[in-house]
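Right, subunit A next:
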Amino acid sequence: MGFFFEVLIGGLLSGVLYSLVALGFVLIYKASGVFNFAQGAMVFFAALTFVGFMEVLPGWTGLEAGSRAVFWFAFVLSLGAMVVLGVLTERVVLRPLVNQPHITLFMATIGLTFLIEGIVQAIWGSHVRGLDLGITDEPIEWILDSADIIVSKFDVFAATLAGVLVASLALFFQYTKVGRALRAVADDHQAALSIGIPLQHIWAIVWSVAGFVALVAGLIWGARSGVQFALTFTALKALPVLILGGFTSVPGAIVGGLIIGASEKLAEVYLGPFVGGGIEGWFPYVLALLFLLVRPEGLFGEKHIDRV
Partner candidate 1 sequence: MLYREAGQFKASYEEDQQIFPIRQDRVGMAVLLAFFFLAVPMFASQYWLQAILIPVLIFSLAAIGLNILTGYAGQLSLGSAAFMAVGAFGAYNFMLRIDGMPFLLGIVLGGLSAALVGVAFGLPSLRIKGFYLAVATLAAQFFIVWALVKFPWFSNYSSSGVISAQEIQILGYAFTTPESKYLLTLAVVTVFALVAKNLVRSTTGRRWMAVRDMDVAAEVIGIRPMRAKLSAFAVSSFYCGVAGALYAYTYLGTVEPEGFNLDLSFKILFMIIIGGVGSILGSFLGAAFIVLLPILLNVVMHSTLGSAMPPGLGSNLELIIFGGLIIFFLIVEPHGLARLWQLGKDKLRLWPFPH
Partner candidate 2 sequence: MSDTHGQTALDTFPRLLMEHARQRPDRPAMREKAYGIWQTYSWAEVATSVRAIACGLAELGFKRGDRLAIIGDNRPRLYWSVAACQCLGGIPVMLYQDAVAQEMTYVLLDAEIRFAVVEDQEQVDKMLEILPEVPLLEHVIYDDPRGMRHYSQSQLMGLDGLHEMGRIQDRNQIDFLDGEIAKGASDDISVMLYTSGTTGKPKGVCQTHGAFIAAATGGVQFDRLTDREDILSYLPMAWVGDHLFSFAQAMVAGFTINCPESGETVMTDLREIGPTYYFAPPRVFENLLTQVMIRMEDAGAFKRKIFHHFMAVARRCGAEILDGKPVSAADRFQYWLGNLLVLGPLKNVLGMSRIRVAYTAGAAIGPDLFRFYRSIGVNLKQLYGQTETCAYVCLQPDGQIKLDSVGKPAPFVEVKLADNGEILVKGPMLLKAYYKRPDATAESINADGYFMTGDAGFFDDDGHLKIIDRAKDVGKLNDGSMFAPNFIENKLKFFQHIKEAVSFGNGRDFVTAFINIDIEAVGNWAERKGMAYAGYADLASQSAVYELIKEGIETVNADLASDPRMSGSQIKRFLILHKELDADDGELTRTRKVRRNFVAERYQVLIDGLYEGRKSQFIESEVKYEDGRTGKISANLRIEEAKTFTPRAAIQAA
C-alpha cells in the first residue's frame, strides 16, 4: 500500500508540472483561440536562454558565476526574451492569420515550434546542460521515516512553486484590469473589440504571460532532467492533460495534469509489466481519448451546440 501511495504521490507531483505547461496552452487558447503547439518549444527556449545567460553573464558583467545575482539577472533577461518572443509571435504570426480557421493557426504554431527550436539552438548551441536550482532531488526524510514513502524534496518544491504560480495567475486575472479584459476577450472577441479592448494588445500580453509560465516550467523541468531538446516534448505531455481538462479551463488544466500524472505512473507500474513496459509515452493519450469518446468537451470544457 505504501508503494502505491509513493507512486501516486510521485505521479501527482509530476502532474503538477504537466499542469504548468498545460496552463500555458489554456491561457493562449482562451485569449486568442490558438492551440499553441509551440508551448513546448517555448519551455525549451526559456530554459536554454536562462542557462545560456547564466553561462555568459559572469563573463560579461564580472559577477560571480553561480551567484544569486547572476541567477536573478539571467531570470530577468530570460523573462525579457520571453516577452519579446511573445510580442513577435503576435505580430508576425497571429496578426496576419487572424480569422483563419483554427486548424491553420494550429499548423502555424507547429511551424513556430520548428522556428523557435532552430533559433534558440543556433544561439546557444544544442548540447545538454545541467541546471541547479539549489534544491536536491532526495527523499524528504520525515515522510520516509514516518510513512515509509519516498517523496522527493524537489518535487514538492516544484509543486509548491507551480501552485503559487497558478494561484497568483488566478488572482491576476481576477483582480487586474488586464485580467478582466482578457476574460472579456475570451468570452467574445467581437464584443470585446466593440467595447474598445485592444485585442492585439491583449494577445501580446497573454503570449508574454505564457512565456513567463514557460520560463518557470522550463527551469523546473530543466533542473530535474537537464536543459536539452527533450524539453520540447513537455508539450506532448501536456496535450492529453488538455483533452482531459478541456482547452478553456484553468482548473481543468490543473486537475487534468494531476490525473494524467498519477495515472500514467500507476499504469506504468501496474500495467506496464504485462506489455513490456514503456507505456508512459502513449498511456495518457489513450486515457484521454477514451475519455473524449465519453465527454468530447473535456472535464471542465463548455458544451458546444452546433447552431445552423
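Keep in mind that, in the parts below, a contact is a pair of C-beta atoms (placed from the backbone, for glycine too) under 8 Å apart; a residue touches a chain by one contact, two chains touch by 3 or more; residues count from 1.
In picking the candidates, the idea was that all candidates are chains of the complex that A comes from, given by their letters.
Source: prediction; values computed, not measured.
One candidate from 1 or 2 touches subunit A in this complex, that being 1.
Put simply, subunit A touches candidate 1 in their complex at residues 35, 92-93, 96-97, 100, 102-104, 106-108, 110-119, 121-122, 125-126, 236, 239-240, 242-243, 275-279, 281-282, 285-286, 288-289, 292-293, 296, 306, 308.
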